[in-house]
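For this depiction, one protein chain was excluded, whereas all remaining protein chains were kept in their positions.
Then we have subunit A:
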Amino acid sequence: MSIATNNIAFNVDEIRKDFPILNREVNGYPLVYFDNAATSQTPKQVMYAIVDYYSNYNANIHRGVHSLSQEATDKYEGARKKIQQHFNAGKSHEIIFTSGTTHGINLVASGFSSILKEGDEILVSALEHHSNIVPWQMLCEKTGAKLKVIPMNEQGELIYESFEELLSEKTKMVFLNHVSNALGTINPIKKIIDRAHEKGAAVLIDGAQAAPHIKADVQALDVDFYVVSAHKMCGPTGVGVLYGKEEWLNKLPPYQGGGEMIATVSFEKTTYAGLPHKFEAGTPNICGGIAFGAAIDYMNSIGFEAISRYEEELLDYATLKLQEIEGMKLYGTSREKTAVISFNIEGLHPYDIGTLVDKMGVAVRTGHHCAQPIMDFYKIPGTVRASFSFYNTKEEIDRFIDAVIKAKSMLS
C-alpha cells in the first residue's frame, strides 16, 4: 500500500521493515499493536543510535577534556539542536532535556510556586491526564492559588465559551494538552494561547499526544511552555523535553540542585549556570537524548504531513468498521482528532474486551487512561482505546475488528 505525499511515496510495507517488533507473535498470533498512544514502537535507526553510543563514544558530557567526552557532548548538543529545529524554537537553550512530559510539567509547576500568590487562579482543561492535574493541585495547596476547570462537551471538546468566562486578570496560568490522550481530541490551542496572553496569563501545553502526529511550531503558537516525551514519537523511554521561552526560563528558579547546574560553588553561595544547564542537574540521560534526536530525524524522513494523512485514513477506516458493530459507543467524536478511538460495547466491560482481544494478539489499552475526570463525565468505568500509528495497516484493523466481534460473541 502506498500513497504519494510531497512527491515521496509513503510505503507502509517498507516502513514496517524498520520495526523488528512488528514481526513477533503474541499468544500465537502475529502482533497487532494498537497501543501507540501509551508508547510507540522503536525503529532500527533509533536502536542503532543507542548501540552506536554505547559501542563508540559512551562518556560523560560537558566536563571532560578527553575526546570521547567531547564527542558525546557534541552529539548530545546536536540532538538538542535537532529538537530545537523540529519544534522551531528560537534558541537551542530554550530546549531543556527532561525525563519526560511529567518531569517537564513538574519543573514548571515547581518554578511557579515562587511566582503565584493567594487569590491567583490556574485554569486546566477537563481533558487532562492525571499528570497534568496533580502537580497543579499540589501547587495550589502550596500557594493558596485556585484551580479552575474548563469543562468539555459530549463530543469530548473543550467548551471555548466557558474558557472565556473563567479567564480573568486573576488567571496566571493556563494548562491543557494539545491532544487528549483518552479521546484524541485536538484542542484549539492557538486561540486559547492568544486569549490567555491578552489577560497576561502564561500557557503550558502538554504536547505528549500531539508530538507523534503534529509538528508543533512553538514560535508560531507563541506558547510559553511546551512539553513532550520521546517514547511517544519512536524514541526511548525516560527522556523528553521542555520548551520554555527564554524570559520564562530565566525567571523560574532551578528545579533540582546538583552537578551541571552550577557556575560556582562555595559554602557561602552558589551561582547557577545559564540556560539550559540551570535545569539539567546531574548527569543527564545522554544516550536517551541522542536517541531522541535520531527518532526526530526518523519521523521527519517520513514526513509529518504524510504521517497525519495516512493515520487519518486508518482512523476513518477503523471508525466506519467499528460503527458497524451492534451496541458500539464511541467516545470523543470531535471532528479535530488524532488516530485514537475510545469505545465501549453496550453491556460489556472494557476489561473483558481488552483481555480477549489480547488473547488474539491485539494490543489495546483498557481502563480510565489516567484521565478519570473524563470517565466520570461519561459515567463509565473506562473504555477500550485503540490508537494507531503510521506503521499500522488496514489489514491490522481488520484483524482487530474480527477480534472485537469474536470477543463480543464470547461475552454476550
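Criterion: a residue touches a chain if its C-beta (ideal position, glycine included) is under 8 Å from a C-beta of that chain, and two chains touch if they have at least 3 such contacts; residues count from 1.
In this section, contacts and distances are computed from a predicted model.
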- Message: Given that one chain of this complex has been left out, which of "Cytochrome c1", "ATP-binding cassette domain-containing protein", "assimilatory sulfite reductase (NADPH)" or "Cysteine desulfuration protein SufE" is its protein name according to UniProt?
- Response: "Cysteine desulfuration protein SufE"
- Hidden-chain contact residue, picked from the options A:71, A:352 or A:402: A:352
- Residue-wise, where is subunit A in contact with the chain that is not depicted? 27, 348-349, 351-352, 355-356, 359, 366-367, 381-382, 410-411
